[in-house]
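A single protein chain has been omitted from the complex, and every remaining protein chain is retained in its original position.
Chain nomenclature is as follows: A and B, assigned in order of appearance, with residue numbering initiated at 1 for each chain independently.
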Amino acid sequence: MDDDILIAQDLKKHFVIGYEGLVNRRPITVKAVDGVSFRVRRGETLGLVGESGSGKSTIAYMAVGMVQPSGGTLTFRGQDLFANGMKRALPLRKEIQIVFQDPGSSLNPRRTIQQILELPLRIHAPGVDPGQEVVRLLDLVDLPPEYMHKYPQMLSGGEKQIVAIARALATNPSLVILDEPTSALDVSVQGKIINLLIRLQRELDLTYLFITHDLSLMRNVASRVAIMYLGKICELADAEEFFQYPQHPYTQMLLSSIPVVSEAEEAVKPKKIISTGEIPSPVNLPVGCSFHTRCPHVMDVCKHVDPVLVETGAGHTVRCHLFEQPVEVTAQSVAVR
Amino acid sequence: MAQPSKVETLAPPITRQYVRQLQRRNRMENLGRGWYKFSRNPLSILGAATVLLVTLLAIFAPWIAPHPEHAAPFTNFAHAHLPPSLEYPFGTDEIGRDILSRVIFGFRLSLWMGVVVLALVVPVGVVLGLIAGYAQGTRLDTIIMRLTDVFLAVPPLILALAIASVLEPNLTNSMVAVSLMWWPWYTRLVYGLASTLRNEFFVSSAETMGASTSHILFRELLPNMISPIFTKMSLDMGWVIIIGSMLSFVGLGVQEPTPALGTMVAKGARFLPDQWWVSIFPALAIVAVVLGFNLLGDGLRDLFAGEEV
Partner (left out) sequence: MSAPPRLLEVKDLSVHFKVYSGVLKVLDGVNFSVDAGEKVGLVGETGCGKTTTMKAILRILPHPPAIVPKGEILFKGEDILRMKPDQMRRVRGPGISMVFQDPTAALNPVFTIGEQVGPVIRYSSPENRGLSRRQIRQKALVPLQEVALADPERLLDAYPIQLSGGMRQRVCIGMALATNPELLIADEPGTSLDVTIQDQVIRLLGELVERKRTSVILITHSLGVVREMTDRVYVMYAGNMVEVAPTPRLFANPLHPYTRGLMEAVPKLTGGGMAMGIPGRLPSYQHPPPGCRFHTRCPHVMPVCRREKPPLFRVEAGHEVACFLYGPEVERHSSELAA
């Protein structure tokens, strides 16, 4: 579809972290991303949720060219992002930008804000005088122009992240990847950053790929949500649908564990599912469905066969044997509330 | 703190001059803070003062030394082996030359050697270290670092002696010898720093932005290494001076009559213990200047501890 900015098709990333065996050196691989497919539509905010080891950050890094996929394709407006391997043409780099999680390390402490913001301008718009542009960028994100001469350490965490956002916008991108943009910040500044992002999306016609582990935050930001577990997408749905009718047991487990601050929120959480056991090591993934070791609804088939994504409603897909037959979801198979 | 309204913030002219003024103010503030930290340690002050004194002596030697002509070919047997006095505060040597003046000129030589060696060694070592560290894991890294290892494997003094003895013994060649054995240490230092720093997100950001490799090496990585490099340079001055002195002690560096501290110690050793001043004062001079640079270097290191990424 024309409207799809980013399309991931069976995307994979396997990292080799070492070798075992003396004679036959078998590589030990971590399947960080193991067959992920999704489409990001123009103007939307696709949320990517998952805990550590889910592969969500790896996907972000692939989108922006930091990591090369081991398999599958990732296309931007029809162009294969890795047609030339890790070399990516400047016009393509300009279109996809990223805001990292930790503003403390994403801004070079030895460079002034001006120098930091000028870099993308000098690379992608070499003829233009960058000074004025920097002022305009700071104005766009509501920071006073005097900040140009400051070093990152002089700014608060929230302000640093705002600079990182301004930097991402300097090249006029179409797609911005936000990798846990507020996780390192206090809750009292989160709102400011998120509202800034929402306003900018509207004003500049941006598309967001929003990554976070915080489901409550996701609820207020995303138009569609995909949840990942150990390298695969478990469930993908429109935000309303995702939070009101979560189907995958992992989604339900996650939603039921969130600490919330009001009775109203408690009421919308699924019934409490106590998660037992550890998250399996990504090196030794369980055979069959990777979630079966912790799943309260585990069946025999789950231990042997990996489920595939099945569409259970308009735009709602789930990867779970409970939904294999595209049959109407019964009250028994889905423990929602 | 309320934000000023939009109209007000766009009003002050963001001229280049305004930018520079603010930058200067920031830098002054940083320097002020740095000086405070530095000045807490009296030893660092002592080191800095010693280095400053020696540098001034070295630069203004012809005007400060009481008998500057004694640094050139000169004999005055009438005043040979005089003990320290008002006219000759450090005494005279076996051919009547004022030791104080020669020591002052000796400083000039030592510092000059240190400056030249570091000026050669630091750029080469740092650039190689940056390249190797950033390219960590690739063949380029291996080539550079194994080359470094080869040079490091040879005992440094032996290497310096070997080179100096093959070449004609003079100042230039002893500087060449010391330079050849010195550069790997900077490569090692910078390699370690660069290979850690390249994993920081600001480097990833520059890469995904499409920045050139030279920008990343010199504008992103290098500024974060300034302090360890400067600290090492300060401590190295002391070492280069010692090695230079060692070379001249064994006759492989500067030749007579040019005053070199090491040569003076060597030549004067046979007059111990009666005419002790001929050997001891140059030796103390070496100690003083090396100690000064070491204390300064320690002070710089403590000063910069915890300032960067």
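The criterion applied here is as follows: contacts are C-beta pairs under 8 Å (C-beta built on N, C-alpha and C of every residue); 3 or more make two chains touch, one makes a residue touch a chain.
Since this is a predicted model, take the numbers as computed values, not measurements.
Checked against the hidden chain, the listed residues A:110, A:219 or A:232 yield one contact partner: A:219.
Residue A:268 is the one among A:16, A:89, A:204 or A:268 that touches the chain not shown. Touching the missing chain, out of A:96, A:141 or A:254, is residue A:254. Interface with the hidden chain, as seen from chain B, comprises residues 1-2, 33, 36-37.
Mapped onto chain A, contacts with the missing chain fall at residues 51-52, 156-158, 186-192, 194-195, 198, 213-217, 219-221, 243, 253-255, 257-262, 264-265, 268-269, 274-275, 278-279, 281.
The working rule: only the chains that are shown with their structure count from here on.
If you average the Cα atoms of chain A and of chain B, the two centres end up 49 Å apart.
Within the complex formed with chain A, the chain B residues making contact are 3-4, 6, 9-10, 12, 14, 16, 19, 22-23, 26, 200-202, 204-211, 215, 219-220, 223-224, 226, 308-309. The touching residues of chain A, when paired with chain B in their complex, are 64-66, 88, 90, 93-94, 97-98, 100, 102, 105-112, 114, 119-120, 123-124, 131-132, 135, 139, 142, 144-146, 148-151, 164, 167, 171.
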